[in-house]
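Below you'll find the structure I mean.
One protein chain is absent from this view; the other protein chains keep their places.
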Amino acid sequence: MVRAAVMTQPLQPLEVREYPDPEPAAGEVVLETLCSEVCGTDVHLYHGRLAGVPYPIIPGHVSVGRVMETAGEVLDVDGRPVERDQIVTFLDVHETCGHCWYCLVAQETTKCPHRKVYGITYPADEGLLGGWSEQILLKAGVKIVPLPEGVEVVDYIGGGCGLSTGFHAVERADIRLGDTVVVQGSGPVGLSATAFARLSGADQVIVVGAPENRLALAEAFEADHTLDINRVSPDERLEFVLGVTAGRGADVVIEVSGNPQAVVEGPDLARDGGTYVIAGQYTDAGSITINPHLQINKKHLNIRGCWGTAFTHVYRGLRLMARYRDRFRWRDLVSHTFLLEEADEALASVEKLEATKALVVPGTWRL
Amino acid sequence: MVRAAVMTQPLQPLEVREYPDPEPAAGEVVLETLCSEVCGTDVHLYHGRLAGVPYPIIPGHVSVGRVMETAGEVLDVDGRPVERDQIVTFLDVHETCGHCWYCLVAQETTKCPHRKVYGITYPADEGLLGGWSEQILLKAGVKIVPLPEGVEVVDYIGGGCGLSTGFHAVERADIRLGDTVVVQGSGPVGLSATAFARLSGADQVIVVGAPENRLALAEAFEADHTLDINRVSPDERLEFVLGVTAGRGADVVIEVSGNPQAVVEGPDLARDGGTYVIAGQYTDAGSITINPHLQINKKHLNIRGCWGTAFTHVYRGLRLMARYRDRFRWRDLVSHTFLLEEADEALASVEKLEATKALVVPGTWRL
Amino acid sequence: MVRAAVMTQPLQPLEVREYPDPEPAAGEVVLETLCSEVCGTDVHLYHGRLAGVPYPIIPGHVSVGRVMETAGEVLDVDGRPVERDQIVTFLDVHETCGHCWYCLVAQETTKCPHRKVYGITYPADEGLLGGWSEQILLKAGVKIVPLPEGVEVVDYIGGGCGLSTGFHAVERADIRLGDTVVVQGSGPVGLSATAFARLSGADQVIVVGAPENRLALAEAFEADHTLDINRVSPDERLEFVLGVTAGRGADVVIEVSGNPQAVVEGPDLARDGGTYVIAGQYTDAGSITINPHLQINKKHLNIRGCWGTAFTHVYRGLRLMARYRDRFRWRDLVSHTFLLEEADEALASVEKLEATKALVVPGTWRL
Partner (left out) sequence: MVRAAVMTQPLQPLEVREYPDPEPAAGEVVLETLCSEVCGTDVHLYHGRLAGVPYPIIPGHVSVGRVMETAGEVLDVDGRPVERDQIVTFLDVHETCGHCWYCLVAQETTKCPHRKVYGITYPADEGLLGGWSEQILLKAGVKIVPLPEGVEVVDYIGGGCGLSTGFHAVERADIRLGDTVVVQGSGPVGLSATAFARLSGADQVIVVGAPENRLALAEAFEADHTLDINRVSPDERLEFVLGVTAGRGADVVIEVSGNPQAVVEGPDLARDGGTYVIAGQYTDAGSITINPHLQINKKHLNIRGCWGTAFTHVYRGLRLMARYRDRFRWRDLVSHTFLLEEADEALASVEKLEATKALVVPGTWRL
């Protein structure tokens, strides 16, 4: 039997349940879970803030595991056979259909309505399709990515889903060499966005966030300046950004905070003709009041919503993580680990911002 | 002496004043004004809604005139000498400096802080620098554009500043061949945007506006569908747009209405991953409430503020007007003409939407 | 039994062979072929100019058919069930894999190495997988497109594969409103490119090609000027293009001629900073000599190779064909029809440029 932490419905304590050993069909793979991320999205799931979630579910969308079994030859994303005992991750979002209007005509694959997500959109009774479980069943077609040489489990999971989300946000920002970039948010997504903004050739990078320990990490991720929202008022933040940009504002502002009020502040931090990426508003946390004349039209502002991630973001993000693993220490984001039985504590720790990044560790793997 | 209608301060009746005949310095040109547009911006000027306007001013930013005198050889934008009796227009926005950070580093020339605008930013005591005057002084360096063959005075002024503003809005929209486009607004800017959206290869073009006579013009400008905001509710408008786009929403929505509430509605009319151009919020008409999760982030929406126009918009817009003058009859927008003494009536007529486009005719030229 | 024209090997007369009636597996569809295009590519196939073709093959990549049988419910590209007796076409290029590096990381789906093409990459002994046959078997997953209302068989096949190829070439060109466009080539691809360049908002469109009857069609497809390569020398062509562009050259040049020498001439016809799309060099017809200083570097030229088509091009091209079927009469391209037994004559007719577009008509359908 396989043990898994199950979110039976919103706002209820999670239960550890037992499931039969998975029996992989052709093309499927069974992983022994090494660790799985506890992400802000999991907190949203706990509060029932996402629509259409088929509770009970096994949470855990980004995970690392060891290959236990493959049903027939299964290829990884580079076309090499997946082998027993390999350490791999996989793309949590899969079944981008490749056949619908969004995939083919609009070519906006992150809006494909047929996408499925491990740990979010599968009911627990369909199988071990979430990472907070001793084993994970990878369906045929799930994109399997062996960790590159030199990237350890803790490096990868330290990046976790923030790595690809931050990557996508930075890609949407079209940073030019020499730009000044403001990142609103210092959680895992914000830290990855900080690193990728720096790697994109930004001159100045300014991170607006909290608490202090995350801002210290932001500096380690090569932010030039950090502004603690608990100590620096919105007016002072604006003044600071104008002060380091000759009064113009930042070329690019990237919102990855999750707080709707950040979207009120963001346009003012950007220069005329600048770019504002909104990537942190993953659930409906309420409406905001903005001035379309002053904040968009007269500013000639570019605003870009940014939803989900595609394989290209994971793939290239991971390459750069491998190259720069000594320069950007994603592993340092991992602050807490929890057993399956401690899933509620894990969620609480992330919600209270105690943990920068918490892991669920279902088996014998240890940090 | 030269007679001109002068806006002495906001909310006061305009006065017809007399000025000495202009004495052009080297490189300057004097025009006999044939006609000058009454634009929504003039209504804003009357209400004092634009910051930094040096009242008293001579309004009138887009005008057509006959060359009376040139001080030395003056070249038009194609490098040919400007000649006496030629019928010309000129770029109202000038002195884009070409030397500042916005011109050179950001390459966003419509945000150059040194721009000056005929009819808006010049005090009347600096000279005949607005079109509601029997004569206009063109400073050295003002870009002079002879009307192309086949384009009559009434064609050009029928387009007026809506031609270049609508052109710029459509250029910002990056319409793809086969797109469905919604235009919010059926004033002169909206009608030009409708024409240029059609010329950009849109499949369906839907215009949301009022009153009826403008919607009839929108159909003449090749809108497929028009929705009268006085008769069709916001819910019905959304339903209509979803109905003609297989439930997805429009690929592109272009706001040229001037009404902040249009900006609340616009994102919902766009499909996921679509583009929303906000080009009509030229003055501060108040704030709005939007939901950043549902309307921007989850939609993966592209929002583009659009400020001002550059010479390229005027130049190319005019070429297409010349080519398609029989297909898109911009001259049909001209509904009213007023003498200098009737400037107040002209403003009232535009404000009440009686006039689609009103002209001030200072001299002997007649429609 | 089903009769089909088979190209057994290069340079051999085609044979009409008989095959057993197809037995569709789940998700497959059988079409009664109404007509199938004879394309320049088929001439290349006959001469053995494409690598890796598994002769013997049944040629015919773009075809229209009537649905005879579906094995279970099969959906068209808009998600509606395909029904018996429906008139449909289908995307000849299929099995873009959606899983490889080109599909996912580079997001360049026309370079997916797993693509298969009806009428080109399938051996005849794998089944009725080409259009020069009384019936066609559509494999599961092949994208089926019902002809839109108002588009008749002859309209669609008149566009044929030139419709999507010309569409893709124009999309690569990023035509701006008001641009001058030169199209090198007046075959089916050139004529579609002419129409789509016009629909993209070009001001002037100039077609360089031959023979006369095709240039007459180019004018019907709204070319402003046509230059007959048999009568107008390269120097005169350059002089002409410079003459209508104030000495600068065209903003955009699109090569769809198939002649390598066109690529020598093309850069000179473009203005500095212009765009040159090379879309007609589908087989290796030899090398050319160019001057990289004068023709690329100093010109600050953008050159864009353009390979294959994706579903978005077919889908949007077809929408615009439906909208503008009275304005651009693609049906007028169809000049010749041939029976299965006349496949060799069909190829000869296309090769000699006698036919603008020839069809193979395997059954009872007639023009």
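The letters A, B and C name the chains in turn, as written, and every chain counts its residues from 1.
In the analysis below, a residue touches a chain if its C-beta (ideal position, glycine included) is under 8 Å from a C-beta of that chain, and two chains touch if they have at least 3 such contacts.
Keep in mind that this is a model prediction, so the values were computed, not measured.
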- Message: In the whole complex, not just what's shown, which of C:Asp21, C:Glu108, C:Glu126 or C:Glu341 touches the removed chain?
- Response: C:Glu108
- Residue in contact with the excluded chain [from A:Phe167, A:Phe221 or A:Trp365]: A:Phe167
- Out of C:Tyr55, C:Phe240 or C:Trp307, point to the residue that touches the absent chain in the complete complex. C:Trp307
- Which residue, C:Pro13, C:Pro54 or C:Gly273, contacts the hidden chain when the whole complex is considered? C:Gly273
- Query: Which chain C residues touch the hidden chain?
  - Reply: 101-102, 106, 108, 110-111, 246, 248, 251, 260, 263, 271-273, 278-294, 296-308
- Touching the unshown chain, chain B contributes residues 77-79, 96, 98-101, 104-107, 141, 143, 310-312, 315-316
- Item | Absent chain, residues of chain A that touch it | 78, 167, 170-171, 176-178, 196, 199-201, 203, 246, 315-317, 319-320, 323
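Going forward, only the chains that are shown with their structure count from here on.
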- Task: Could you tell me the distance, in whole angstrom, between the mean C-alpha positions of chain B and chain C?
- Result: 41
- Please compute the C-alpha centroid of chain A, do the same for chain B, then give the distance between them in whole Å. 44
- Among the residues of chain C, which are close enough to touch at least two other chains? 78, 315-316
